[in-house]
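The structure's right below; bear with me while I get my questions together.
The complex is shown incomplete by one protein chain, all other protein chains being positioned as in the whole.
Naming follows writing order (A, B and C), and every chain is counted from residue 1.
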Amino acid sequence: MNTNYSAIIEEIVADLKDFDNQGKLPSYIPELAKVNRDKFAICLTTISGQTFKYGDSEEKISIQSISKVLTLSMAISLIGAEIWKRVGVEPSGNPFNSIIQLEYENGIPRNPFINAGAIVVSDILVSKLKNPKQEFLNFVRGLCGKSDIFYNEQVASSEKSVGYMNSSLAYMMKAKGNLENEVEEVLDFYYAQCSLELTCTELSQAFLNFTETGQPFGHGDFVLSESAARRMNALMLTCGFYDESGDFAFEVGLPGKSGVGGAIVALNPQLYCVSVWSPPLNKKGNSSKGMKALELLTTKLGDSIF
Amino acid sequence: MNTNYSAIIEEIVADLKDFDNQGKLPSYIPELAKVNRDKFAICLTTISGQTFKYGDSEEKISIQSISKVLTLSMAISLIGAEIWKRVGVEPSGNPFNSIIQLEYENGIPRNPFINAGAIVVSDILVSKLKNPKQEFLNFVRGLCGKSDIFYNEQVASSEKSVGYMNSSLAYMMKAKGNLENEVEEVLDFYYAQCSLELTCTELSQAFLNFTETGQPFGHGDFVLSESAARRMNALMLTCGFYDESGDFAFEVGLPGKSGVGGAIVALNPQLYCVSVWSPPLNKKGNSSKGMKALELLTTKLGDSIF
Amino acid sequence: MNTNYSAIIEEIVADLKDFDNQGKLPSYIPELAKVNRDKFAICLTTISGQTFKYGDSEEKISIQSISKVLTLSMAISLIGAEIWKRVGVEPSGNPFNSIIQLEYENGIPRNPFINAGAIVVSDILVSKLKNPKQEFLNFVRGLCGKSDIFYNEQVASSEKSVGYMNSSLAYMMKAKGNLENEVEEVLDFYYAQCSLELTCTELSQAFLNFTETGQPFGHGDFVLSESAARRMNALMLTCGFYDESGDFAFEVGLPGKSGVGGAIVALNPQLYCVSVWSPPLNKKGNSSKGMKALELLTTKLGDSIF
Partner (left out) sequence: MNTNYSAIIEEIVADLKDFDNQGKLPSYIPELAKVNRDKFAICLTTISGQTFKYGDSEEKISIQSISKVLTLSMAISLIGAEIWKRVGVEPSGNPFNSIIQLEYENGIPRNPFINAGAIVVSDILVSKLKNPKQEFLNFVRGLCGKSDIFYNEQVASSEKSVGYMNSSLAYMMKAKGNLENEVEEVLDFYYAQCSLELTCTELSQAFLNFTETGQPFGHGDFVLSESAARRMNALMLTCGFYDESGDFAFEVGLPGKSGVGGAIVALNPQLYCVSVWSPPLNKKGNSSKGMKALELLTTKLGDSIF
């Protein structure tokens, strides 16, 4: 297996030099639509802690849905397997189906990585924590071993101001009895978590926790059990890319999670954690160039998990 | 990593001695409803060709949907990536959604392992082969290096006689322009393939092809490329267990495929291929005891792919 | 045609004396669940203004969804046929479909008598009126020629406190661009309108406006054109009883509208307007005994519109 990560990253960058990016910025979220579409970063951290990076890897990125993996980890650390009574572990099919499915399956979202599922996870954190926003921030800071990690309130309120579909989903789950707290309070936390900003480097370090190292990169005291980490990877693989999860598994073959901020994080549990960032999104809402970069990575490394 | 497979299989058998099997035989398929519900077998073949077995592992089993992986492999060897224009690689969500989805997505099934998808694959084989039934049989015989492998015509005609929902799906795809041949002809081949009978031992050997060995156990001349094999594994992991695929990935963590005959085959691409057989099915249509056996296996081995 | 209305009403009352009412009070609306389930009233007002009544016909009833006909009339008087760009005139199929339909048809509700449709109508009134609640109240008072007509604020807030599904629908339409005002403001008006209280007698008089008289019973200056009145009747016939509209047309054969308060109003455009009240509801949400009473009425009169 080729493990000269530095050379491989150089090759990927070269291969993508003339990448014709058909992706688009998410125009429906005012703050994210303003980002420079040419930003690009890649950062790979090995399980032994070595970091290889390229491009804008020290720039703070709105991690958006990638935060769903982190809130889920925190919720599992709080209530364990109880969580699976309120959210499933099955892929969701297309977005159109997701709202039908909620109605049909009594307000139990199919998995924690679609919006409805992440809203249920938010509800759990709101119920269990005294000061959810601060405590979740501390949790992520611990994972990264860094203190300069913050929410971006402008992004949070920008998304909140147009988040009607999330309100619709949340009220449907409230109607079905699957939200304990007031919808407004839950969504307030939800939009905060989505607005969390990490650099590409921090991202690849935060997710080291799900590799076989069994412990976070930082100095946090959060440790996911080996079995919980494996399951989180299984979930990321089957559900991490919305309606393109099957395709990502098929083309890249690693567990991972994407966000509409244009970041993607993926990992080979035995070897490394990698993050990429390129803002323009494909039709399924995943970073266009980022998907391609990861496809090149596992092709070159020959190390998909399959 | 514990690799005393023989001891592990013994442990699993012991753990399952008092397994309270709430599963049910598939009453809607007359021939399968007659099978002895206490049959049980497990067989593990390592990539180096060693075989460890227990129970009724030399008994012929109706492999049913497991055949979908084999027809797909043959179709890919015939038309390559062209196949993905006619069938997707995304998990399908619940069965209820699958019929809506077909209507909504213009007759393109979400993946080749739901019935609609496998029917499209059958259509491709019917188009490309002179004598589809005989040629597919030869293909499987080659994979296993055995000649005493046959269809069970009674099972095929038993399923055909009650296969109204498959006819409904097939006619919907015909209406949408995604079947080239006559529905009757396609379904005739489809029911034949489902009725294929292999022993548990043969099953674990037939699927060795998808491990890193890169070549079939038998003397067939079919070789799936490494990349094609990886992708097949990705597909099995995300779509191999109907609406319980996410759960299987979550609990077992291996690519695999189940059939309503009560068999399951799964593999760790770097290590082995394993098959289990126990006829009673859980509510999602997967072998109840078989699922449990595989969960025990990866827990004991500590070797899910994640 | 038998037109001794007084005798007919007596017959109906006698026929229903031992009516085994399997209906149930709407437990999900706290205020309505408290109503005495044995209340019963019937009131028929002829187009010449004669009124025949029985039972609790002077008691104020929460008219609930019956108000949807009145808000629609007011909205049409304000913006005319423009309204049909934002809401359809087709029956909606079952309630399960209605949410799919909203998603599928870009937030345009199928008709103004399902909740989503009435919420759009509320949005229009909120946009067009300075003081929507007061002006709508004046409008209804004008139709009835009475001033002691009020909203029941306790009922409105009781429904609002559990109206999560309406919030979900409203936010979905907001997401699709079919609500101009803030969801909270629109729903505030919506719940007020639903809480309007009229006696059975007032109800039968308020709906006289849709008969061939061409003018309201009261002294209001609102006059629906003959063609608009006919169309309102067509809408009531095809869409007035949720998922039981076809059945009502089939069994009773008159345009009408029901509400979860247990009231139903129906009319024969050439002859009369009739209201009934009995709180227990059947499974489709319509007054169980009320439906039966109207079926008896048109059978005895032999005057369905068909």
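Basically, a contact is a pair of C-beta atoms (placed from the backbone, for glycine too) under 8 Å apart; a residue touches a chain by one contact, two chains touch by 3 or more.
These numbers come from a predicted model, not from an experiment.
S.K.: Among the chains included here, which ones are touched by the excluded chain in the whole complex?
M.R.: Missing chain, whole complex, touching shown chains: B, C.
S.K.: Hey, which of C:T45, C:N111, C:N181 or C:N209 is the one touching the hidden chain?
M.R.: C:N111
S.K.: Consider the whole complex, including the chain that is not shown, and state which of B:I8, B:L25 or B:I99 touches that chain.
M.R.: B:I99
S.K.: Just to verify: which one of C:I8, C:A33, C:I100 or C:L129 makes contact with the chain not shown?
M.R.: That would be C:I100, which touches the missing chain.
S.K.: Which one, C:T46, C:S67, C:T238 or C:S275, makes contact with the chain that was left out?
M.R.: Looking across C:T46, C:S67, C:T238 or C:S275, the contact with the absent chain belongs to C:T238.
S.K.: Touching the absent chain: which residues on subunit C qualify?
M.R.: 88-94, 96-97, 100-101, 104-105, 110-111, 226-227, 229-231, 233-235, 237-239, 243-247, 249-251, 253, 255, 269, 299, 302, 304-306
S.K.: So that we can see where the missing chain sits, which residues of subunit B does it touch?
M.R.: Residues touching the hidden chain, for subunit B, are 96, 99-100, 103-104, 164-165, 167-172, 174-175, 183.
Everything that follows uses one rule, which is that only the chains that are shown with their structure count from here on.
S.K.: Averaging over Cα atoms per chain, report the distance between subunit A and subunit C in Å.
M.R.: Here the centre of subunit C sits 48 Å away from the centre of subunit A.
S.K.: Any idea how many Å lie between the Cα centroids of subunit A and subunit B?
M.R.: 32
S.K.: For subunit A, what residues touch not just one other chain but two or more?
M.R.: Within subunit A, residues 96, 100, 104 contact more than one other chain.
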